[in-house]
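One chain of protein is taken out of this complex; the other chains stay put.
This part shows chain A:
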Amino acid sequence: MVENNEIELSEAEAEQYDRQIRLWGLESQKRLRASKVLIIGLSGLGAEVAKNVILSGVKSVCLLDNEKLRETDLYSQFLAPPDKIGENRAEASLQRAKALNPMVDITATTKGVDELPDSFFTEFDIVCATGLKQEQLERINNACRDSNKKFLCGDVWGMYGYMFADLVDHEYSEEIVQHKAVKRGPDDTEKNARETVSITVKRRAIYVPLQNALSADWSKPELRSRLRRGDPSYFVMKILLRFRDEYNRNPDPVKRKADTAILLRMRDELVKELSLPAGFVSDALLYDVFGTVSGAAAVIGGVIGQEVVKAVSQREPPHNNMFFFNPVKCVGFVELYGQ
């Protein structure tokens, strides 16, 4: 993955990335600089992810989208200017994306994922997909997996959002800070200075593919016990992915009434299927899943962006394997599914 790890950063790069290097170190920055990232789906969330990844200083970012920019995108998609409505979303985002960081090579591709061969996706070190159907996500995930490439996906529906990560077999280093007493003088007994020493430990995390996480068996006791926490976020995600699979779109604010009815029906089916307690996924939750709320896109896009940085820099423990943002409580948490 890391091709030009040995080449030193230029002065301009050292200056541009100064603060990041202070946080995650030079090695991480070099790894970032060698990484090629694919971002699929230039919605508000895609734009947030793209912005974060571009600012982090990767080698290249490819924006892939076959949809046209719509007026509703403008509420959250800050990379595409309003005068480009009707144009391809990826192309419409290109100019502002490039302006964020001229040191990153940024391109746009207007094809749909179904038109592209597996080999297209595996040319990148990491793929970040939004707005796709479950089968599309699984296909790309498995293609990445077979080539040992990393895969992330996520979505924002209204104020609600999730992220999934499959980093396959991921090795990373983690810095652990320890305190150590040091002696400075021959008889320096009382006033020992203490130093913080950080040691780096190598760790490894094994991931499962998306289909495992999405078909988690809720009859198993370890998952049943999760219900006690009372957070329905996983099921909200399932319902919304099903909606998209069935209708080939997200719930539409213009068809709010009809779409809400569909969502409630899907919720009932899911509750029955997984024998969930009645009322576990409240009606109110499904009223708030229309459009993309910019604040939620920033939140989920921030989390996904950080996971891209962790994944390619191989530093700090990445989330394994799902993150959910529950806007009702403003809580964001990580859970492992499908293992």
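By our rule, a contact is a pair of C-beta atoms (placed from the backbone, for glycine too) under 8 Å apart; a residue touches a chain by one contact, two chains touch by 3 or more; residues count from 1.
Keep this in mind: contacts and distances are computed from a predicted model.
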item	value
Chain left out of the displayed complex - its UniProt protein name, from "DgyrCDS649", "SUMO-activating enzyme subunit", "Trm112p-like protein" or "Checkpoint protein"	"SUMO-activating enzyme subunit"
Residue among A:Phe124, A:Phe235 or A:Phe323 that touches the chain left out of view	A:Phe323
Hidden partner chain, touching residue among A:Asn88, A:Ser294 or A:Gln314	A:Ser294
Where the missing chain touches chain A, by residue	8-9, 14, 19-23, 26, 48, 51-52, 55-56, 159, 177, 179, 184-196, 293-303, 305-306, 309, 316-317, 319, 323, 325, 327, 329-335
